[in-house]
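The other protein chains are all here in position, but one chain of the complex has been omitted.
Each chain carries a letter (A, B and C) given by its place in the written order, and its residues are counted from 1.
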Amino acid sequence: MNDESKLKKATFGTGLLKGLGITMRHMVSKAVTVQYPDEIAPLPPRSRGVIALKEENCTMCMLCARECPDWCIYIEGHKERRESRGEGKRAKAFNVLDRFAIDYALCMYCGICVEVCPYDALFWSPEFEYAEGDITRLTHEMERLEDWMRTVLPPSPLDDGAKGPEIKSAAPVVPAPAAAPAAAAPAPVETAPGPPPAAGRPAGMSEAEFVEQRAAAGRLVRQKVYEEEIAKGSEPRIAEARSKAAEMRARKATLPETEPAPPVTPAPAPSRPAAGMSAADAAAVRRKVYEEEIAKGSDPRIAEARSKAAELRARKGTKGPGG
Amino acid sequence: MGTVPEDLTRVPDLSSTGGLHTEEMVLNVGPQHPATHGVLRVLVSVDGERIVRAEPVIGYMHRGHEKLVEQRDFRQITNLLSRMDWLSGINNEIPASLAVERMLELEVPRRAQYLRVILAELNRITNHLMFTGSFGLELGATTPVMYAFRERELIQEALELVTGGRMHFGFIRPGGLKEDVPRGFVELARRGVRQLVAKIPDYENLLMGNEIFKQRTVGVGRLDPALALDHGVSGPILRACGIPYDIRKVDPYLVYDEFEFDTPLGAQGDSFDRFWVLVQEMKESARIVEQALDGLPEGSHIGAVPKRLTLPKGQIYCHAENPLGELGYYLVSDGGNKPYRLKIRTPSFSNISVAAHMLRGAFVPDMIAILGSMFFVVGDIDR
Amino acid sequence: MATPPRSLRSWERVDPEEFSRRVAGKLGDAAASVDVRNGTIHVTLPAGDVVGAARVLKEDPELDCAYFNFLSAVDWEAEGFEVLVALHSLTYGNTVIAHVRLPAESPSMASLTALYGGANWHERECAEMFGIDFDGHPNLVKLYLPEDFEGYPLRRSFKLASRRYKAWPGAKDEEEAAAGGPLR
Partner (left out) sequence: MVTTLHHILANSIVLLALKLGILLLLLPATLVVGYVELKVMAHMQHRLGPMYAGAYHGWAQTLADGLKFIQKEDIMAAATDRTVFSMVPYITMLGAALTFVVIPFSRHGVIANLDIGLFYALAVSSISVIGVLAAGWASANKYSLMGGLRAAAQLIAYELPLVLAAAAVAMQAGSLSLVSIAEAQRYVPFALWAQPLGFLIFLAAATAEVSRTPFDMPVAEAEIITGAFTEYSAMKFAFGLFAAEYIAMIGMSALAATLFLGGYVPLLPQLRFVPGPVWFLIKTGLLIFLLIWIRWTFPRLREDQLQKFAWKVLIPLSLVNIFVTGALKLAHWT
């Protein structure tokens, strides 16, 4: 109360000059802008960007379509009979999914479908860049929904105090960040250079955690399987599918992947041939940029974003605005 | 430099202008106008720059929430209610869950209660930051809004980490929360509120300490407390009139009675006081968040909730302190899993209904200062 | 400026049970019933003299329900309408909700606008949504809906048409599809 009347009473004084001081101070300090799309701030795994479908898990139970408040999920299928496999076994009827589509022009991103799915066929992915000029193209059919599976992140590890009935097994590989002494100084940029993910990150930065989650096991497995397949001479498409399957298996597995994490997040394998540099070269670019950034003393998060952007540019063969 | 006449609600006698013939002009402010953020329309009759009559026209965003919820179960309703006042989704969801819990006598675990308080207060901060910035913008100061969004981003990030959404959270469920919070949230939330508290002096110096800002707000749009009560005005606007009506204190819900915080009160109920109360409330919310994070108990995020929620027959009124004021749900159940009727009493509706009285006699620029300090969300007015 | 309300600076929460006894005592025969549910005082008022009862609630210094919270209605179809008037006493920290039963055919009650300025918009909303007439309202025109809108959307008999044009995608079989699914 006293403060208020004091503030109010003060007649012509130093208020104008103080204001000028504040804007000047900001002008000479570093801007906080994130230069999207060159820099991409990582999104947390729970981000409701787009819904991905894991087709092999869907049993056509229709729960998602029934619970959807917007009526935007379309499922079509038919029954098939499987011939009896051996003595004494009856022929079984099973559902075959013909169509699974989500109309994102209608969807309100409530996530009820993901929540109610009893067979883990639907997942949230943080991807959000799928705007269309034509509204009908916002209806994503099965292939497109499956394609989003590549971008699904493993679930975040829960807070230490969580003792809920539904504790999900935390993603296997994510290294636990050291207990965080929350920085009292609200510095927007942490300057402590952190070593790459495997060796642990500076504490107190949950953004850093997102980054670690990006580097999680599934990706590594996938990368590994993909490279093996390619080395074997498989077709990229097949390699892609096999590595995806392996990734999903790894994610479902309770045992953590024992392979040590490489020092730098490898890029997810491209789903189609890239126009610019090859994926491996681009990943090398990313590694280099990341190390440079860390050496410069950048925040790991910024380093991660910049390196990712550099990789994307390298893959697309474009140049950044700064030349 | 002087101030505006003492009593803004007095209609000036415009018939005798000393032989100079003046004519009233009807000015249609909105539904698309930069200062009515959203689609509020105000029909004003002006004599020169002085407002003779003003009438807010609403309904451009009426989506019929009260009808829609009659056909939806409570999980779906949560996601709908989140969209009423789109700046404070969590706060919209809480009283609806409270109503269901009280009807079913559900036990909500303490951890869930604490987390609800944390999320609600973080959400209150993001809401208040929005209005802190936009008020400056409406008075011509374009810079504070950018700073406000900078601080908002960090807290927004914490909310996104937990709920996966930035505006429509859909996270509060009858009995507790949808999920527990991920690791790292506590640190991020703490960093967010600390950065906010550290930056509040900037807003105070850029706006409240600024002589021009004071010229524009002190004594402008004074709200008579009796008029405010008559119209059911609540939230920071009512408290700026000096009335200590804060539901977190008056009728404590969740675990608000376990925290130490003050209710900032204004003295005169003018635009300056409303803005001042708004900024002080951010500090109080930050205090609550810090306390709740310190005392966050271990445990479950959701109580034992039946798979299918069926409410007993009956009626209940449940209210909570939304960032903009009292949000109340009057729930009538006929024994089904959907509400038979849900009356939604939103703060912005009552708050803006008093605007006609406040605008009378003010200048056109004051209209902007008054509307800007009435802190409304059009989705919350129209529902 | 009007006399500042008593609730201006301080409040103390009176126990709801005690406050309900106070309300019952002050209203006397004007109230058909007074009871407490979930900490809220519910008062049933006959449709005849709602304004008189509300005046007592507002002006009696021991009740002081000067805060007009909301006004709305519930459609009980054949059993008519139930108008809800929620008032709050800031001084004593209690909410009083008055219930007024109106017939299903041409429901009408006296307007509270003279007593509570804030009732204006609430009554307009109630009138357009339920078709309830408020006698003595200064300007009972539509608040939300266009002037030429027909029907009363919040009556139970008003069905939303939007979903009738679209087949329910959640239908499991022909039968369910034919039934049209839930009307949302």
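In this text, a residue touches a chain if its C-beta (ideal position, glycine included) is under 8 Å from a C-beta of that chain, and two chains touch if they have at least 3 such contacts.
What you see is a predicted model, and the numbers here were worked out from it, not measured in a lab.
Within the whole complex, touches from the chain that is not shown fall on A, B.
Contact with the chain not shown here comes from a single listed residue; of B:L27, B:V197, B:A267 or B:V305, that residue is B:L27. Of B:V52, B:M84, B:A99 or B:L137, it is B:L137 that touches the chain left out of the display.
Of the listed residues B:M61, B:L104 or B:I212, the one in contact with the hidden chain in the full complex is B:I212. Against the chain not shown here, chain B presents residues 1-2, 25, 27-28, 33-35, 49, 136-143, 146-147, 150, 206-207, 210, 212-213, 215-216, 363-368. Touch with the hidden chain on the side of chain A covers residues 16, 19-20, 22-24, 26-29, 31-33, 35, 321-323.
Just so we're on the same page, only the chains that are shown with their structure count from here on.
Contacts between chains leave no pair untouched here, as each chain touches all the others. Each of A-B and A-C has its own count of C-beta contacts, and the greater count is at A-B.
Separating the centre of chain B from that of chain C, both taken as means of CA atoms, is a distance of 22 Å. Distance from the chain A centre to the chain B centre is 32 Å, each centre being the mean of its Cα atoms.
In terms of their C-alpha centroids, the spacing between chain A and chain C amounts to 48 Å. Chain B has residues 72 in contact with two or more other chains.
Counting partner chains per residue, chain C shows two or more touched chains at residues 184. Interface of chain B with chain C (complex): residues 7, 58-59, 62, 64, 66-68, 71-72, 102, 224-227, 229-232, 242-245, 250-251, 314-319, 326, 328, 330, 332, 340-341, 343, 345, 349-350, 353-354, 357, 382.
Residue ranges of chain C in contact with chain A, taken from their complex: 163, 166, 168-172, 184.
Across the complex, chain A meets chain C through its residues 62, 65-69, 71-75.
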